[in-house]
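All protein chains but one are shown in place.
And then chain A:
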Amino acid sequence: MDMLSYLADGFAVSLSPLNLAVVLVGVTAGLFIGAMPGLGSVNGVAILLPMTFIVPPESAIIFLAAVYYGAMYGGAISSILLGIPGASTAVATTFDGRPMAQKGEAGLALIAAAVASFVGGTISVVLFTILAAPLAEFALAFGPPEEFALVLLAFTTFVGLGGDDVVKTMMMILFGLALSTVGLDMISGNPRLVFFDLPGFYSGISFLILAIGVYGVGEVLWTIEETRGSPKVMNARIGFRDLVDGVKKLGRTVRTMTMGSVLGFFVGVLPAAGATPAALMAYGLARSGSKNPENFGKGEVEGVVAPEAANNAASTGSLLPMLTLGIPGSPTTALLLGGMVMWGLTPGPMLFIEQPGFVWGLISSLYTANVFAVIVNIALIPLFVWALRMPFPVLTAVVLTLCVVGGYAPNARMHDVWMIVLFGFGAFVLRKTNYPMAPLVLALVLGPLMEQSLRQSLISSQGDMTTFFTRPISGTLMAISVILFALPIIKRLRSAGALKPAQ
């Protein structure tokens, strides 16, 4: 087969000593960059770009891809240990990763994240190898109506089969959607909801700011209140045997991992989406498909596995439209695109034909990057866990400091820091009154995409709503959404009888 011989040629490139060394350095650097709140793969790749000019172009792009990959692994670390998402792609990992750490299962959570990342990365690279050409066509078939239907599906997985109060979940989604409209209208450019004329609101409300406020500051307040200021010191220790046990325990999550990987890959392939929505969708779907959805949000290992598998898979997936269409699926792939243009490679439909050596060298390097990343990551877990044994007051101070730094760093605006404080206190109050937080974050991430695709669809169809149902892909997605949404309501109506209203 052509493809296998190309791949073999690719491995001849990626297994050269130089490229192996480049991958190892890249994933290690990426791991730390991803683990630092406020410093994501975008900054990492941009800052390390100049270093790549000392090696040949293939090695350079392999290095950047390895950094990108390593950062996907690393993002989970601070999500789990500190409850602050290390990168936007790891927001969903905090939902269950943090509660696991609080239960003393930080080691297991980190192993789950690393292994899931590996599985997600590997499955997606295999899919990439087999499906590169047909998938480019699939990505093209995705127009605004399909994007809208996909986003709607993501919301229904959160509302539909969840164990939380449906009304409160929907209220939080609507609140998140309202927050996502703050700032300049994406289509006309007019300002909306600029509170008190503060210039900071012109650029909207970043969901990373919301996530840091809710999961960083809000969590600290919650812990202090729950434990009256004297929490148990987390008994977090980990040895080699715990590592082995941990990997064994993950056996039962194979289904979730596979689901997250495949979903993540396909969402990543769509130019508009990327790894963050992919991780959130995988989380929602894992919860919908779980036998005990009520455990999600309280330290369910599947809640870590699903988003971590998905975000790594999506990061591979988003390389596909970049290479085949020249359209990056994420900010980081856009940077890779810049590098490629610089090296005289034009990404686009002709790249696979004109530069097979380069393309397959890159693809095969993703296999090696995955292997290195999981080894480096697991080897460092005891070190990360050890950091958790700090006394509570010290840990709290570290978390709050990182919240402020992580919120300030991306835009260097005090406005964002104040927003974090505001969201932190707001989240604390909402949690006291049993409102779920994950749907809020989800709505803020997907809101802009949803609004834009809805408006584009309706402009294209000249106001005809049936456009969402008459197109095959979008129609199918809409049908699944309706079923997912209706199922629990029907179930409840049946079991609750006529006396109790369905809630």
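Operating definition for what follows: a residue touches a chain if its C-beta (ideal position, glycine included) is under 8 Å from a C-beta of that chain, and two chains touch if they have at least 3 such contacts; residues count from 1.
Operating definition for what follows: contacts and distances are computed from a predicted model.
Visitor: Assign the chain not included in the display its UniProt protein name, restricting the answer to "Tripartite-type tricarboxylate transporter, receptor component TctC", "Transcriptional regulator PadR-like family protein", "NADH-quinone oxidoreductase subunit J" or "Circadian clock protein KaiB".
Guide: "Tripartite-type tricarboxylate transporter, receptor component TctC"
Visitor: Per the definition of touch given earlier, which of A:56, A:338 or A:357 contacts the omitted chain?
Guide: Hidden-chain contact among the options goes to A:338.
Visitor: In the full complex, which bits of chain A touch the chain not displayed? Write them out.
Guide: 42-43, 46-47, 49-50, 53, 139-144, 183-191, 199-200, 202-203, 271-272, 321, 325-328, 331, 334-335, 337-339, 341-342, 344, 346-350, 452, 456, 459-460, 462
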